[in-house]
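Note sheet for the following structure.
Note that this complex is displayed minus one protein chain, with the remaining chains in position.
Let's look at chain A:
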Amino acid sequence: MATITLDTVRKVYAGDVEAVKGVSINIADGEFIVLVGPSGCGKSTLLRMIAGLEDITTGEIKIADRLVNNVDPADRDIAMVFQNYALYPHMSVYNNLAYGLKNRGMKKAEIDRRVKEAARILEIGEYLDRKPRALSGGQRQRVAMGRAIVREPAAFLFDEPLSNLDAKLRVQMRVEIKRLQRSLGTTSVYVTHDQLEAMTLADRLVVLNKGQIEQIGSPIEVYDNPASTFVASFIGSPAMNLLEVKAGEAGLGLAKGTGLSAPNPHGKPAYKLGIRPEHLHVVDGQTVPDGHLSITATVNVLEPVGAESFVYASFADGGPEIVIRVSSHARHQPGSTLQLTADPANLHYFDPENGQRLTG
């Protein structure tokens, strides 16, 4: 168990491609950190630098207060779970688990105890004699996890471990990984591009974009107060509605199209205005209170997903489309007009130029 410290870590590949641009993160002992971002944001590179599989161009990485920049991957006291499991195809499950321990000169009895224990926790005891090719995807995933557990390392590193599983198994393994990490209390760094996986697993999320940190925070913090339009659109599904608005005579109006009026608390001439789909409410026959958001839009599509439905509606005069979460009982016909409102506390104002959140 250990803390992990990243201090202005940079990675520059040949040809001056800067994959990671000065990232600093302090990871507490036992914390579950999820690095999330679109492909090419540098999250995997960052993880591989912690593992020692990639050189660090500049900056420092410390594991348990020990500088590991030039330490061999095998000596960093970390275990990694790979996306394609990376099991040794010529070894039995037992030997896959035992390999890392044997190479560290551990006694046979202790290896056996640890392998059996991991097999019991992961319920792979009956496959110990099998080769990986005789296992299903989910079982291979468990073996890959087992290989990390038996090491009892200072930290687990997960590189999109669930992306090769089908949807149902993914949810099941997600829950198991979380339960396992909680019970072992091992510091973990988890890389994913799936924002739902990130939200459900993380103690703290690190949202990365183009090699830089956009925001660090607990999943709820990040969801409730996205630091930028990038985070706002990346975290949450369906994504937050982002509308270009400008100041008019009475508050804010759409930059293109009509049907919106919003308060202007920051006194600027233009914003990107963010509203989550669930914060938009349909107003039936009532008037919108003064100073609240008011939207008039025409329904395009009603998309039921079971527990809830999503309405896609457009503003008049060529305005943008927005998404509204409604109850599954709602019956909004395409073509009908909706009157919507939202609490001013749930409106997010972003700088139209750099996309940064405006506060105060």
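By definition in this document, contacts are C-beta pairs under 8 Å (C-beta built on N, C-alpha and C of every residue); 3 or more make two chains touch, one makes a residue touch a chain; residues count from 1.
We take it that contacts and distances are computed from a predicted model.
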### Query
Between "ABC transporter domain-containing protein", "Secreted protein", "RNA polymerase sigma-70 factor, ECF subfamily" or "sn-glycerol-3-phosphate transport system permease protein UgpA", which matches the UniProt record of the unshown chain?
"sn-glycerol-3-phosphate transport system permease protein UgpA"
### Among A:K107, A:R133 or A:H329, the residue in touch with the chain that has been omitted
A:R133
### Query
Touching the left-out chain: which of A:T5, A:T57, A:Q83 or A:S163?
A:Q83
### Query
So which of A:A74, A:I220 or A:A250 would be touching the chain we can't see?
A:A74
### Query
Considering the whole complex, which of A:A51, A:V93, A:I177 or A:I324 touches the chain not shown?
A:A51
### Message
To test your reading of the contact rule: which positions on chain A touch the chain that is missing from view?
### Response
51-53, 72-75, 78-80, 82-84, 86-90, 99-100, 103, 131, 133, 147
